[in-house]
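I have a structure here, written as structure tokens, and I will follow up with some questions on it.
A single protein chain has been omitted from the complex, and every remaining protein chain is retained in its original position.
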Amino acid sequence: MQKRGKLSKFKEKAIEWFFFGNGILAIIILIGIFTLLLKEGLPTFQEVSIKEFLTSTDWNPTSYSNRSYGIVSLVYSTLLVTVGSLIFAVPLGIACAAYLAEVAHPRMREILKPTVEILAGIPSVVIGFLGIVLVGPMIAKVFNLSNGLNAINGSILLGVMALPTIISISEDAISAVPEEYKQASLALGTNEWHTLITVTLPAALSGIIAAVMLGMGRAIGETMAVLMATGNAPAFPESIFDSVRTMTATIAVELGEVPYNTTHYYSLFAIGLVLFLMTFVVNLISDLVLHKYGEGE
Amino acid sequence: MTNSTHKIIVEDLDFYYDDFQALEKVSLKAPANQVTALIGPSGCGKSTFLRTLNRMNDLIEGTQVEGKVLIDNEDIYQDDLDVVSLRKRVGMVFQDPNPFPKSIYDNVAYGPKAHGIKDKDKLDDIVEKSLKRAALWDEVHDRLDKSAIGISGGQQQRLCIARALAVNPDVILMDEPTSALDPVATAKIEELVEELKENYTIIIVTHSMQQAARISDYTAFFLTGEIVEAGPTEKIFERPEDQRTEDYITGRFG
Partner (left out) sequence: MESSNLKQKIGFNILRLSMLVILLILGVILYDIISKGIGVINWQFITAAPKNGMTEGGIWPAIVGTFYVTVITAVVAVPLGVFAAIYLNEYARQGKITRLIRMAIRNLAGVPSIVYGLFGLALFVNVLGFGTSILSAGLTLGLMTLPVTITASEEALKAVPNSYRHGSLALGVSKWHSIRTNVLPYAIPGILTGTILGLARAAGETAPILFTGAAFFLPFLPQSLSSQFMALPYHLYIMSTQHHDIAKVRPLAYGTALVLIVLVLSMNLIAILLRSWLRKKNK
């Protein structure tokens, strides 16, 4: 039998290895991010105790007399604006998803879905800008405050930014509910609304939970909108009308000004590490929920 | 018949999809320059068997082969065999015509080009010869640069045959090549198969008993992964030895 040279077989193998190398790049990058955050973040704890870092509410690394590196108020602020955003974005997002999947005329859906994508396409810095020029003054006026750069402003912006994620993934989940389920319910004489509430949405629940988790991951990790619109006071917020400073905003504000390789510099990486782990867990949960049955994808 | 006139010799072939055994102890000798038909009810393993002959089954994950397949007395499952060269020699025509979304010319020239032929005159020559052998030249010679997707199903299937011929194989495997075609197109392909056997060894899977009887010299009857009976087509159809073969041929089951 006529044979190709050994060379061409070797070439094929080499090509396969080349692509394999590219394939595992994602794993390498993920590990790389984690490792570098560790490397740059851990030196913080030569000067600061882990206990202080994780339990103190004082974040004041630039004080001359009494430096402190507690991230509690930063984490709390992040969670406060995130929860605030989800409170309105989740019901609104699911309702939109249900509308798109179950109520809207197909032709209407074809127009509306890209429109939602357009919302997702607006850069976060533009959303943050609108927080300053539009949402802030509105909040100040409605609640009679001196300015509207506070937690609630951040929540509104984050909610707007999380909406497209929540809508599109929930919509996929709702559309994926088998037609037979709905038919079975409708055949029992219940109407479409009842079917939606009692059959379709519960059947799509895991997908909807994943959508909410992903939206939440986005909100926790979002930087520019909260940086620009929440006022950035590093104190522990007393109410949703207080100015807050999230973990992301702290990194963004301070990293540009600190000298490299100081404890302050390291501590910002340590915050990054905590942030990375938080979003990692949130994403992992949504991943597990979403791909529970997807073992053999 | 002696070994030398047998192009393909299969001995005790077992085939598994994961745990499922699709072929069991299959043995078959296919004579050179003849048409061998594989018949049998749906799901009995005809396509699986056909794909073991050019190792297309390698593309399916979790499959496993045991036994021997000799082509020109060479074991095609030996360790250092080059599958790519094997497939160059053992061409295949699929059940559904699968022209590439390229021009008619580029479809036929695709294989030769991939195998390193760059000379335009040479390629023109191969394309013309292959299309003529596939009895398609007269219908398409004036629109070789048109997309292959635009021609009829029967023409597409003949184009796929031309595409296979262009790389100069000596065996051609066909998996129900006419099942997606109308009677006129089918007749053309059958005629073509008869002509091709002069230069090629042909193995064809078919669902149609009449087709097998019309075009094949040799027939193997498959049932649940085994060959029940194989022999000259005339004998299989007129004097089957096994009751199950007779039942199948007379349409009493399947």
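We call the chains A and B, going by the order they appear; numbering starts again at 1 in every chain.
Keep this in mind: a residue touches a chain if its C-beta (ideal position, glycine included) is under 8 Å from a C-beta of that chain, and two chains touch if they have at least 3 such contacts.
Treat the numbers as computed from the prediction; the structure is a model and nothing was measured.
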item	value
Sole contact to the chain not displayed, among A:F45, A:Y76 or A:Y99	A:Y99
Residues belonging to subunit B that touch the chain removed from view	54, 56, 59, 61, 84-89, 91-92, 94, 96, 98, 100-101, 110-111, 114-115, 160, 163-164, 167, 169
Absent chain, residues of subunit A that touch it	8, 11-12, 15-16, 18-20, 22-27, 29-30, 32-33, 36-37, 39-40, 91-92, 95-96, 98-100, 103-104, 110, 112, 114-119, 121-130, 132-134, 160, 163, 167, 190-194, 196-197, 214, 217-218, 220-224, 227-228, 248, 251-252, 255-256, 260, 268-269, 272, 275-276, 279-280, 282-284, 287, 295-297
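Following the convention adopted for this analysis, only the chains that are shown with their structure count from here on.
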item	value
Subunit A-subunit B separation of Cα centroids, rounded to whole Å	55
